[in-house]
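Left out: one protein chain. Kept in place: all the others.
Every chain is named by a letter (A and B) in the order it is written, and numbering of its residues begins at 1.
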Amino acid sequence: MSGRALAAVLATLAAVTTTLTGCSADRGDSDTLRVLLANFPANNQGQAVYDDIVDIFHESYPDVKVEADFVPYDNLNAKIATSLAAGTTYDVISAGVGWIQPLAGLGAIGSLEDDGFSTEQLEETVYPSFIPPMLQDGELYGVPIVANPRVLAYSRSAFEAAGLDPDSPPRDFDELVADAQALTEHDADGNITQAGFDFWAKPSGYRQQFVAFLGAAGGTLFDDTEPRFDGPEGERALSTMRDLIADGSSQYGYQNTAQTALVTAGQAGMGFASPYVDCSEGEGGIGADKCDDLVYFSLEDEQSAMFTGGRIAAMGAQSELPDAAAAFIRAMQDPATQEAISVMDVGVPVDKAAADSDFVRGNPASTYAVDHLDSAIMEYGGTNFLEFRSAGGWALDEALLGQTSPEDALSALADLSRTRT
Amino acid sequence: MATLTEAPARTAGRPSQKPVSHRPPSARVGRALLYVALTVGGLLMVAPFLWMVLTSFKSMSEVEAFSWLPDGIQWRNYTDALDAAPFGTYFRNSVIVVIGQTIPVLILSTAAGYALAHLPVKGSRTFLNYFIVLLTVPFQVLIVPLFHVVRHIPLAGGNDIFGTGGTGWINTWWALIIPFVSGPMYVFLARQFFISLPGELADAARVDGVSELGIFLRIMMPLAKPALVTIALFNMESAWNGFLWPLVATASEDLRPLQFGLATFAQSGDIQWPFLMAMSAVATLPMILLFVLGQRYFIAGLANTGLKG
Partner (left out) sequence: MTTGSELSPVSVVNASSPARRRRRRGGVERARARAGWFLLAPAFLHSIVFIAIPAVTVVVLSFTDTKVIGGGSWIGLSNYTELLDDPLFKKAVGHTVLYTIAVVPVAMAIAILVAIGLNQNIRGRALFRTLFYIPVVTSTVAVASVWLWIYNPSSGLGNEVLSFLGLSRSGWLTDPDSALPALMAIGIWQGLGAKMVLYLAALSNVSPELVEAARLDGANRWQVFWNVTWPALAPAHFFVLVTSIASSFQVFDLVFVTTNGGPANATNVLAFDIFLNAFQRLDTGYAAAETVVMLLIVGAFVYIGRLTQRDRKEV
């Protein structure tokens, strides 16, 4: 019995201390900069990139120690959420572009405007479409480091084999659907041997592809925090995607074993692809012949659009070392860092000045991506974006699989993105 | 121990599953069917593991279309993967965590399980239900509150007596080990195992003047070998594959486990399959070896050998 009483006392004590101190933030040494690097691999490559950033940082703050927390991709959300919930403060947070507005809305990151960053200055160095996702209530809360565009590619030889003109990519959604149909090849049993169009998506993973189609249809995802994707543009985008699946040009949720882009692997006539392609003949390369066979293009209907994600850097709201944090963010913006992270993230530098670098020009995919960053479409939408991100996968599925009409699916998704907050 | 023979002590020989009697043909057919079923089932079970090992020898471009056999054997995958990240540190960390957790788990959980099964603890039924309820709580929702508890351990990591002011056990070995030195599932498992052991053994020892602790340690624990092996296997497996909690509770590379190293090969949109599979195969090997060693204790009648003189 005494055991139980003791336990009860202990439980109460612990519960009280936990609640009382739940909001306080833990701080290490005051001259240690704590950095959260999301989607940073803990291998030697990631470590080397990180060491270089720290070296640049130490040029201006030689006495400030940097403590980095590397977080792998799959567990990013869990780590960020737990850190936030536990009140762990970071001086610098580097994560995906969609995180800025939610983190700013939750008060986890602070405005950069007092620390020598400004929107005007940023506008001079990066493409215009990268600015709005960095802003919350008109103030700058983060800076872009690397862009992760999803380009589209088609195979010249597949186009020829299908009787299409290999010099003219589809210029609107109707052409896209028709070309995809022509490119689709089956074997005797009706199995698809070459997909006409590859979304490069897992089941329930069509959200970013929808954003790309929406952009091409001339639509907007969010206006500030208000969903705008449920208009006629969204409907056209989603019904085009559904048609590609319904007519068999694209197999819903199908990926190859390595989960690489089917068009790059020679398993689809056209489709989404990564902004980096290894043209070497050796290990991991697809070879020069295959590389020459691939032509890059953008989704086009009302306008040309290229879906683009990206990595940002932001400052923790409770940072006690704002100057040092700002210096670290600048070290991440450094051209050399941008390039090193681009290699790691399979992306391209956001700096306009990097457009002519050997790194970009040395690769046909990244060359195309950088040349079209002015048509970049990004996904963001304040804190409501979290709702869109969480529900987007399945809500779009319902239309893609023909369970509901695109119109109904989108208005349901818009409702969720509006009210569940 | 010769005096303990009071239970059904028919000296029915060793674990005598081998019937000396002549086997009818139907039994032989049954045996053959058993082999066929086990072989088919075994292949089905081992297929993904086989694929993992085979893929670890492939080149990157071979993985794009599904295949079993590699075109050539790329031993380089293993050396390159080992070189890609500080795997030596990760292995060491995982080993420390596995040992640090499993030894206390074996002691604490079996002790509690034995108490609930054989000792007159008031409300033992309630305690059992309590442990059952705890084991049903999904760990992912416990992570954040557990993080708070670990951070507010009094007098640790710069904390005062009320557990505030410092970081507690966060980013230390304690955070990786102490929360897991006992587990409700293992208490439950041990209890279920002990309950099916006859109490007569303990009674006899008591008559001989053996202390209660002595009964537990010297008589019951040796009988519980299959349960101990099971608990050890399960806990080593979960400690070895632990990922989310170490990720959340530590920030330093010096504390992070093997699975963290594996995750570096699976970054977004760029999975390095041959490396990932090579290191996964290496990581799986110790677990398989442990099972091969441990399964020897799953022998009919093992638990009852104590009954014989």
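Criterion: a contact is a pair of C-beta atoms (placed from the backbone, for glycine too) under 8 Å apart; a residue touches a chain by one contact, two chains touch by 3 or more.
Remember, predicted model here, so these are calculated numbers, not experimental data.
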item	value
Partner chains on view for the chain not depicted	A, B
Touching the absent chain when the full complex is considered, from B:29, B:73, B:103 or B:133	B:133
Touch criterion as defined above, residue of B:182, B:235 or B:264 at the omitted chain	B:182
Sole contact to the chain not displayed, among B:78, B:91, B:162 or B:297	B:297
Hidden-chain contact residue, picked from the options B:97, B:219 or B:276	B:276
Contact partner of the left-out chain, one of A:107, A:282 or A:362	A:107
Residue numbers in subunit B that touch the chain omitted from display	8-10, 12-13, 15-18, 31, 34-35, 37-38, 41-49, 51-52, 55, 66, 108-109, 111-112, 114-116, 119-122, 124, 127, 130-142, 144-146, 148-149, 178-182, 184-185, 187-189, 192-193, 195-200, 203, 206, 211-213, 216, 225-227, 229-230, 233-234, 237, 262, 266, 276-277, 280, 283-284, 287-288, 291-292, 295-304, 307
Interface residues of subunit A (partner: the chain not displayed)	3, 7, 10-11, 14-15, 18, 22-23, 74, 77-78, 81, 84-85, 87, 102, 106-108, 189, 191-192, 202-205, 251-255, 257, 386-387, 389-391, 393-394, 397-398, 400-401, 403, 420
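Here, only the chains that are shown with their structure count from here on.
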item	value
Geometric centre distance via CA averages, subunit B-subunit A, whole Å	38
Sites on subunit A touched by subunit B in the complex	1, 14, 17-18, 20-22, 24, 26, 28, 34, 39, 41-46, 67-75, 78-79, 81-83, 85-86, 256-260, 265, 267, 274, 283-286, 344-346
Contact footprint of subunit A on subunit B as seen in their complex	59-61, 63-66, 83-86, 122, 140, 143-145, 147-149, 151-152, 162-164, 166-167, 170, 243-244, 247-248, 251-253, 256, 260-261, 263-271, 273
